[in-house]
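Report on one structure; see the data block that follows.
Only one protein chain is missing; all other protein chains are in place.
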Amino acid sequence: MMANTAQHPLLEVRDLHTYFHTFSGTVKAVNGVSFAINEGEVMGLVGESGGGKSVVGFSILGLIDSPGRIEAGEILLEGQNLVAAGEDRLRAIRGREISMVFQDPMTSLNPLHTVGKQMDEVLRLHSDLDAEARHAACVEMLESVGISRAADRLKAYPHQFSGGMRQRVVIAIAMLARPKLIIADEPTTALDVTIQSQILKLMRAQIADKGASMILITHDLAVVSEMADHITVLYCGNVVERGRTRDVIENPSHPYTRGLIDSIPDTTKRLDRLSQIPGSVPDIRNLPHGCNFRDRCPRAQARCASEEPKLMPQHASLMAACHFPLEPGDTA
Amino acid sequence: MLGYLLKRLIQMVLVLWIVSVIVFLMMSFTGDPVFMVVPIDATDAEIAQARRLLGLDQSILVQYWKFLTSLLQGDFGRSYVFRQPAMTLILERLPATVEMVIVAMVLAVVVAIPLGVYAGANPDGRLSRMIMAGSLMGISLPGFWVGMVLIYLFAVTWGVFPSSGRGDTAEIFGLRISLATWDGWHHIALPAITLSLGTMAILLRMTRAGMMEVSRQDFMKFARAKGATRRDVLYKHGLKNALIPVVTIFGLQLGDLIAFATITETIFSWPGMGKLLIDSIYRADRPVIVVYLMLVALIFVVINFLVDIVYTLIDPRITLK
Partner (left out) sequence: MTGFLRSEFFHNYRRSSSAVIGSALMLGFAFAVMVGPFLVAQNPYDIAALDLMDSYKPPVWLEGGDPRFPLGTDGQGRDVWASILYGARISVFIGLVAMVASCTIGTLLGLVAGFYGGIVDSVIMRIADIQLSFPSILIALFLMSAVGTGVDKVLIALTAVGWVVYARTVRGSTLSEIEKEYVQAAKVAGLPNHKIIRKHVLPNVLTPLIVIATIQVGTFVLIEASLSFLGVGVPITQPSLGLLIKNGFDVLFSGLWWTSVFPGIAIMILVFGINLFGDFLRDELNPRLK
């Protein structure tokens, strides 16, 4: 196992295509996405709503339901292809090696089961511990996500918790079997602003403590800039830019990333008007030829309509899919 | 909790009072019961005398007041036909109806829930489609017609089941119960099956809809992300959630069974209170109809109350307020 990790990144996604076949056409939610994540790293997966970010997360866990399907690509967990793995193997991985935190803590817990039962389920599925040991582990875990009187709280039902507390419970469930990778899908979007930073701090501490990696799926660049080591930017199911967080945030080379960064409210500068990317995400069932972003792009030229840009190395650590990338110091 | 019980009790009394008003009004607008009690060749004087005895010569408010006070005193009037207290007549027949309704309900639940869960868990399967087509057939058939076909096949043609009556009963705690004897079971089979079909179909469809609805919930996907099998997720996380709407309509279905028992009892000459009601309607035996309706209203109100209690036992989010 140790030899494996030396050769392979923890998780590598290669050319993933996940499509949804609906009446009104095939939705190419993920259309050739590649990235890799090493042990102990946090990767931010960023893009606008409807950009296929969550579908990447569900594809990794093999939780794409009909009419969706992984059409092509590989998802390698320590070198082992999960796309080809059977349901039994995937079940052994879910919750044990890769676990997931959902967006809305109000709906991700079963309202009719106690918190304790829902935590216990993970350990029953993935460990040989006896009831007493499982209980002790649950108490310990619940305390470590900052819930006091944990032994009592295990007997409570989800509706007796606030949103922030429930998300703590969800995180506790996700961390319980000490997975190597956590996929957090907009873990703070549904929460109050004041709670958001607490939850982010908690997640960072948990990952650091347990030595896990994390894919943080979000539309919020401000969140990833604090949390992530690397950033991958998705647009219309494609990776348009990726690189180290610092490079992406300070000097992005793709105009789309620039646009996302400029639309973060910056309290230190006084702006008359918050800039935003003009236009909206094109109809994903009917993508234009060439660069998907060209209709919204201030730098677009004739070539952008005829030729689809490939992911190419740019300055510093960046890779970007753009014919006319930005250089450090350029404005969009 | 005490506050809740008090509130419910007041509600129940209120409902029963409104029912008593409606029942009384409907009854006083229709027909003249005086002709039920006087001989055909009665003179005008005799009719007027009978009318006075029945209190029909007084104003409607006075009549209602008398009606209500005698109800409250436990005097429910005497049947014009049987010349016996109406309540006694109905209570005598209550066990037969209750026993048929219970057998029908148990039958419906035992068949409907497993099939509904299966059809909801495998919505695209061939067997599921057959189950659903069958259940749709179940709600599209007139129940009395099914009873008739069963009688024709099993009683008239093959002679394996009796077509009417209750058969032998045995006395348990002072109640005459068919289920205590083999002959009783033999007699109750066809009516109970007939009665259960509609409820069976509806419970099945509710269970399936509940299963399908719950499959779309986030917590189901979250449970799968924990590594649980699809089957475990469906049965351990889904089923209980799916059954909440089923419990809600359970009470209504019990009411429907009591209502449809009137028809089933008529077809199978089952000596229950439903058949008594239909017979009383034919004979305009007003006191019996009134007592039946008041008693059934009371039963429904109690059932609704019990369903609310069961609800809180299943769903921790619901508290009695």
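Order of writing sets the chain letters: A and B. Residues in each chain are counted from 1.
Throughout what follows, a residue touches a chain if its C-beta (ideal position, glycine included) is under 8 Å from a C-beta of that chain, and two chains touch if they have at least 3 such contacts.
Keep in mind that what you see is a predicted model, and the values were worked out from it rather than measured.
J.: Decide which residue listed in B:85, B:167, B:255 or B:271 touches the omitted chain of the complex.
T.: Spelled out, the listed residue whose C-beta touches the missing chain is B:255.
J.: Could you tell which one of B:73, B:140 or B:319 touches the chain left off the display?
T.: B:140
J.: Of B:38, B:56, B:111 or B:148, which sits in contact with the chain we cannot see?
T.: Per the contact definition at the top, the residue touching the missing chain is B:148.
J.: Contacts of chain A with the missing chain: which residues?
T.: Touch set of chain A with respect to the missing chain: 23-24.
J.: Provide the residue numbers of chain B that touch the chain removed from this figure.
T.: 15, 18-19, 23, 26-27, 29-30, 133, 136-137, 139-145, 148-149, 151-152, 156, 163, 252, 255-256, 258-260, 262-263, 266-267, 278, 281-282, 289, 293, 296-297, 300-301, 304
Please note the rule applied: only the chains that are shown with their structure count from here on.
J.: Which residues, counting only chain A, touch chain B once they are in their complex?
T.: For chain A paired with chain B, touching residues are 61, 63, 87, 91-96, 99-100, 102, 104, 107-113, 121-122, 125-126, 157, 159, 170, 173.
J.: Hey, which residues of chain B end up touching chain A in the complex?
T.: Against chain A, the touching part of chain B is residues 217-219, 221-230, 237, 240-241, 314-317.
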